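Removed from the display is one protein chain of the complex; every other protein chain stays in position.
Read from first to last, the chains carry the letters A, B, C and D; within each, the first residue is number 1.
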Amino acid sequence: MAVNDTLESTHKIHQEAREQQHNQLVPTLNDFSQELTTLNLGPTHPATHGIFQNILQMDGERIISGVPTIGYIHRAFEKIAERRPFYQITTLTDRMNYCSSPINNMGWHMTVEKLLGITVPKRAQYMRVIMMELARITDHLICNSILGVDTGAFTGFLYLFQEREKVYEIYEEVCGARLTTNMGRIGGMERDFTPVAIEKLRKWLKEFPAVMREFESMFNRNRIFMDRVVNVGPITAEKALNYGFTGPNLRAAGVDYDVRVMNPYSSYEDFDFEIPVGTNGDTYDRFLVRNEEIWQSLRIINQALDNLPEGPFHADAPHYYLPPKQAVYKNMEALIYHFKIIMGEIEAPVGEVYHSVEGGNGELGFYLVSDGGRTPYRLHFRRPCFIYYQAYPEMVVGTSLSDAIVILSSMNVIAGELDA
Amino acid sequence: MELPALGWQALVILVVFGVSLLIATYSTYAERVIAAFLQDRVGPDRAGPFGLLQPLADAVKLFTKEEFFPAGSNRALFVFGPCLAMVTALMASAVIPFGNYLQFGSTIIWLQGIEVNIGMLYIFGVVSLGVYGIMIGGWASNNKFSLLGAIRAASQNISYELAMGMALIAVLMVSETLSLRQITLQQSVPGEWYFWNVVKQPLGFIIFIVCAFAETNRTPFDLPECETELVGGYHTEYSSMKMGLYLFAEYINVFVASAVMSVLYFGGFNFPFQYELQAWLAESQGAVTAHNIITGLGVVTIFAKIFSFIFFFMWVRWTLPRFRYDQLMRLGWTILIPLAIFNILLTGGLILFNVIPQVPKWWLLQ
Amino acid sequence: MQSLSNRAKILEKKPMTLAERAYLPAIFQGLSITMRHFFSKKATIRYPEETRPFSPIFRGLHVLKRDEQGRERCTACGLCAVACPAEAITMVAGERKKGEEGLYREEKYAVSYEVNMLRCIFCGLCEEACPKAAVYLQADKMAPPRFERDEFIYGKDRLVEPVSPDARSQRGIQLTPEQAQALFNKMTQQAV
Amino acid sequence: MAESNEESTVAQTAVAETDPNKLTNARVLTTLHQLFGEDAFTDVDEPYGLLTATTTRERIHEIIQTLHGEPTMQFNFLTTMCGIHYPEQEDQELGMIYHLHSLVHNVRLRLKIFFPITDPAVPTLSDIHATANWMEREAFDFFGIIFTGHPNLIRILNVEDMDYHPMRREYPLEDGTREDKTDLFFGR
């Protein structure tokens, strides 16, 4: 088969290039008196949640150097985005950081709203905050429980995943899907919260803290776990900033940079919460920061839910927000708007806009250049994983294989976000 | 020894092997169900009633799976590795006293594969051999992950055997014999349950159980095969039943370790008030029947103890994170071995000053 | 580094106490937690026998709705195909002929309407795009797994809603039970 | 939304009146002009509140290096950088866009450079910001921009033997192997 042959030749060339690169970067045997092993970690290693390769040069169990390769699920988000109308890009952003797709989703919509100059009503903003914080919690749940799995404790993962499963139920009530939610719309939300959704959310808010406390008591002060993570893979604040760290990983290093506070969006200035910061940026700090962020997110959700304003759940922007279905069936004007929006013929101004939200892993930026057409002229995603994963080779040097894996899972590298 | 007696003994050995295999097989099922229950799941329930046929399904599948030799592997050693692991694991179960004797007329059946007066040393030696199975298999696979697993297994087992041996020495000092049967009987002074060695040797028991976890490569010491680091560790390259043998060997080892712990520290087949019960039964049933009944109950007792230990092994596995390699070594060399030495000294001192209750002489001379 | 936000909460890392250094208390705490779960109620739903309730707005398998008189609603305007990010919908439009008024509601109708279920990402944009309330994603049905790739091209034979009252999709514009029954009777009579 | 997030000039002016030390876009621009001269920047604008300026590739390295160490502004965080392709702009087809962020003052700055596609050489920033390393590799991968001085300029996301730079506008999105798409008449 032709496809096969090309793929195989591709693979061969790829391998050769990789070896060549490897030979350049990795100290060869001559540099060391002792014998080194090359260990190929990935792309299908069980601990690389997501797919990326690390070629480690090892002296026994100690890592001398690492060469990362990424791009194994490069899906060409930025190129596809140039061919899709604004509203269809939601489906792309949902699949970028799939652990917390609502954040990506809302971030993208806020970017477009900024470009179009739409003001979203308070209720929709609060609804977005609730969904985004839920997404952040689920993202951190995955990361921290996977850290448990990678240190060998599988059970905590399943306890937390049950909670994630309940959040999925809430998502499902809100938008009709579990993981790739597609729940926002330009100008607001797709639909209002149903009473069932709010009831489920309140029930979950009541039950979740107990589970979380249980998880913390299983791990936080367990010496076996602490030995595995304390002072493993530390990174200083200067280095972290130089490497472009954001989000929990930067905060673990002691810098309290949080987009939600620095450049509040979607009414985050209304809520009272704290930014947890660590001290020396090691794996334990990252773990604690994520745990604490879960508690802070719970605070935000509680505040938002208690103060959820009445009113419309989308902006009054007939040029951009789809008219209600009943109107489309009856009203000619609504039908015309409906057609125009679906065909993507909305009036977008020429201009460029950068908007960032605090994603699960850090500052998730959208740089959108519009030439007034139906699609973005250029859309660049600032993907936090992609940016901070390049520090990984430096962080693992001198540690052991077990540490390398723990560091990797505590950094929470999401392949979809990494490879675009 | 007469031939019939030898025949009976051969039968007992076969039964012991069979039971070991059966328990190992169903340990896989137990592991799955226990793990599931600890994790709010239900576990296998679709293969047969309550999923009871699950181990059989696994076994048949493993038997019918393609044999595979990785490129560049040493074929002979590649086959030899799992065989060795399995054989040594099974051999260890031969000397464990699963019960007292049964008496039918003039025939006496000892419920023990074979009684050797150095039973403890035998177990110790055979179990040490087990690591060769892992090492050979890991080395023969010609895979770096396997090799790393094998190296880890070797150094881990050797390190922990030291501490384990020293914990045993303390038991020897208390019991003054190496025969497992004798050790069991010593712990059954009529009416005195505190003659169980665990009471005399609490620290030794803790050291022993930790080392048992390490020797059987179970979490938190499952470094040789830890999935998230080494894919499959030493058995990464194994398919079909060769891989199954490794899995079985692990469970047989767990079984043997549990049995040894029951025998050494928890009185083996003894249970409290057995002599009172025996005396009461003897009144109505006659002495021989009463003895046989008590022996039967003893077998039930030791298996109950073994199963609770197996459960404990699994319970721990699904609760704790695992150590890192250097931490494991540090724990072994800098904590457990000094503790074990301290335990020996302590035991010696306590024996010297007669703090540890001595087994009454009349019972030993019996 | 100076504080950027004045809202920082520095997480203390207390050194381990002696009890914590001894491993055992934390181990027993962990063991007790897992043991508690051992006896707690299990969360598992035994799937093929039991099912989990879906939300009424769950986005499942597509359906092409009929109207109150049993006519197909779809008018082959193509909006759903445009809105589909996966480009999974294809259709061929046709003019309604005389005498087919009982079959198709509008003058234009879809001669063929195919959804490639393997491409489809169930995002719901087609449902949102439809100006005739024709295409809906059912809440109670999922696309089943299959053996062959070709079986995933869902044509009108599998997409158009059946007329029997209990097999109709609960999603979208609903008929009253009486309407559905009347419609069913009518369609079965026609068939006879 | 628009009001709440963007660092709007109106709001900034209001803040500047109350807090004279507050860094605003206007003050950033003044400092930039002082440091590098008026002619270093063209097309200065503030779309959606973010100060944007175009400069040349000859000066970009110097500017970003100076800004990195500059004590009053401290633009020490390189948020992101990306390439862009305008096939219609004669001799200015390719561009690089840098987003700098001064975390201390919470001010962002966008710098752009444009250069011809026939000579897509740009100085690397990986000696100033470690994070630029992969972003430059990405820009090379997507647009074929050559970063002079980059330690390891090879493709990062795509396969090594790819012989074109896929994000340039003339290349198609699809690989052409899709079989199930038959109609193209809906304008998609």
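Everything that follows uses one rule, which is that a residue touches a chain if its C-beta (ideal position, glycine included) is under 8 Å from a C-beta of that chain, and two chains touch if they have at least 3 such contacts.
Definition applied: contacts and distances are computed from a predicted model.
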item: Name under which UniProt lists the unshown chain, selected from "NADH-quinone oxidoreductase subunit B", "Molybdopterin synthase sulfur carrier subunit", "Monovalent cation/H+ antiporter subunit D family protein" or "Chaperone TorD involved in molybdoenzyme TorA maturation"; value: "NADH-quinone oxidoreductase subunit B"
item: Omitted chain - touching chains that are shown; value: A, B, C, D
item: Which of C:S3, C:S32 or C:T51 contacts the chain that the document leaves out; value: C:T51
item: Residue of C:E87, C:E114, C:E128 or C:E161 in touch with the missing chain, whole complex considered; value: C:E87
item: Of D:Q74, D:N106 or D:N158, the residue in touch with the unshown chain; value: D:N158
item: Listed residues A:R62, A:R178, A:R191 or A:R299, member touching the removed chain; value: A:R178
item: Residues from subunit C at the interface with the omitted partner, ascending; value: 42-48, 51-52, 85-87, 116-123, 140-149, 152, 167
item: Subunit A residues touching the omitted chain (full complex); value: 1, 3-5, 7-8, 10-11, 14, 43-46, 49-51, 71-76, 79-80, 91-92, 95, 98-99, 142, 158, 161-162, 164-165, 168, 178-180, 415-416, 419
item: Touch list for subunit B against the chain that is not drawn; value: 32, 36, 39-47, 51, 53-54, 56-62, 64-68, 70, 227, 231-232, 235-240, 243
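Note that only the chains that are shown with their structure count from here on.
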item: Chains touching both subunit A and subunit B; value: C
item: Inter-chain centre distance, subunit A versus subunit D - centres from mean C-alpha coordinates, in Å; value: 22
item: Between subunit C and subunit B, distance of the C-alpha-averaged centres to the nearest whole Å; value: 53
item: Contacts with 2+ other chains: residues of subunit B; value: 38-41, 318-320
item: Sites on subunit A at which at least two other chains make contact; value: 155, 159, 162, 218, 222, 224, 255, 257, 262, 343
item: All chain pairs that touch each other; value: A-B, A-C, A-D, B-C, C-D
item: Residues of subunit C that touch subunit B when the two form their complex; value: 27, 30-31, 33-35, 37-38, 40-44, 46
item: Complex contacts: residues of subunit A adjacent to subunit D; value: 3, 9-10, 13-14, 17-18, 21, 24-25, 70-71, 74, 76, 78-80, 82-83, 110, 113-115, 117-120, 125, 239, 241-244, 255, 257, 262-267, 269, 343, 351-356, 363, 365, 367, 369, 378, 380, 382, 386-387, 389-391, 419-420
item: Complex contacts: residues of subunit D adjacent to subunit C; value: 103-104, 106, 180-183, 185-188
